[in-house]
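Take a look at subunit A:
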Amino acid sequence: MNGRTYEEVAVGEELPALPIPLTRTLIVATAIASRDYQDVHHDPGLAAERGSKDIFMNILTTNGLVDRYVTEWAGPAAVVTAIKIRLGVPNYPGDTMTLTGTVTAKHDDDRRVEIAVRGENGLGAHVTGTVAVRLPAKDVR
Partner candidate 1 sequence: MTAYEEFAGREILPPQEGPDPVNVPMIRHWAEAMGDRNPIYLDEDAARATGRPGIVAPASMIQAWTMRGYAPAPDGGGTGGASGAEELYALLEKDGYTSVVATDSEFEFHRELVVGDRVSVREVVESISPEKSTALGAGRFVTTVRTYTDQDGEVVAVQRWRLLWFRPKASPSSEQAPKASRPRPVINRDNAFWFEAARAHRLVIQRCAGCGTLRHPPGPCCPHCGSFEWDAAEASGRGQVYSFVVNHHPRHPAFDYPLIVAVVELEEGTRLVTDLVGVAPGEVEIGMPVVLDWLDADPGLSLPVFRPQPGVAS
Partner candidate 2 sequence: MSGFSGAAAIAGIGATEFSKDSGRSELRLACEAVLAAVADAGLKPSDVDGMVTFTADTNAEIHVARATGMGDLTFFSRIPHGGGAACGTVQQAALAVASGVAGVVVCYRAFNERSGVRYGLGQADSPAETGADGAAYAWLTPFGLTTPAQWVAMFARRYMHEYGATSEDFGRVAVVDRKHAAANPAAWFYRRPITLEDHQASRWIAEPLHLLDCCQETDGGQALVVVSAERARDLPHPPAVILGAAQGSGDDQHMMTSYYRPRITGIPEMGLVGRQLYAQSGLGPADMDAAILYDHFTPLVLPQLEELGFCAPGEAKDFIAEGSLELGGRLPFNTHGGQLGEAYLHGMNGIAEAVRLVRGTSVNQPEGVRNVIVTAGTGVPTSGLVLGTDR
């Protein structure tokens, strides 16, 4: 199984960019999978009434995609210890969000790595934040 050990990772390492097409189906399916039935995530008419130009992705999904992005890079042995995000512009259907990340810190005592993540869509930054994962040591692999 592919994955990274703590020792392999260096501060400053960039994660490969991950473009995510924001289909209407993705926005609705992820909202429902996260048990979020708020109308602004599936009903365009009601979303417009609430001042939004269309439905938009819910924050639970942004958490899930950031989680996925970092753990795909880190590998199945990685244990996520923190996800801290701030939302900016909404993820509307028809756009693409591209996730990028950079390793910003390493903590030897618990083999914890911090990755700054950013997701940009056509309107600007949808998400900025950091994810922390604990990585296996060389010998565990």
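If you want to know what made the cut, all candidates are chains of the complex that A comes from, given by their letters.
One rule holds in what follows: a contact is a pair of C-beta atoms (placed from the backbone, for glycine too) under 8 Å apart; a residue touches a chain by one contact, two chains touch by 3 or more; residues count from 1.
Just so it is clear, the structure is predicted and the values come from calculations on it, not from any experiment.
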item	value
Candidate number, among 1 or 2, whose chain touches subunit A in this complex	1
Of all residues in subunit A, those that touch candidate 1 in their complex	1, 20, 26, 29-30, 32-37, 40, 48-53, 58-61, 63-68, 71-72, 76-77, 79-87, 136, 140
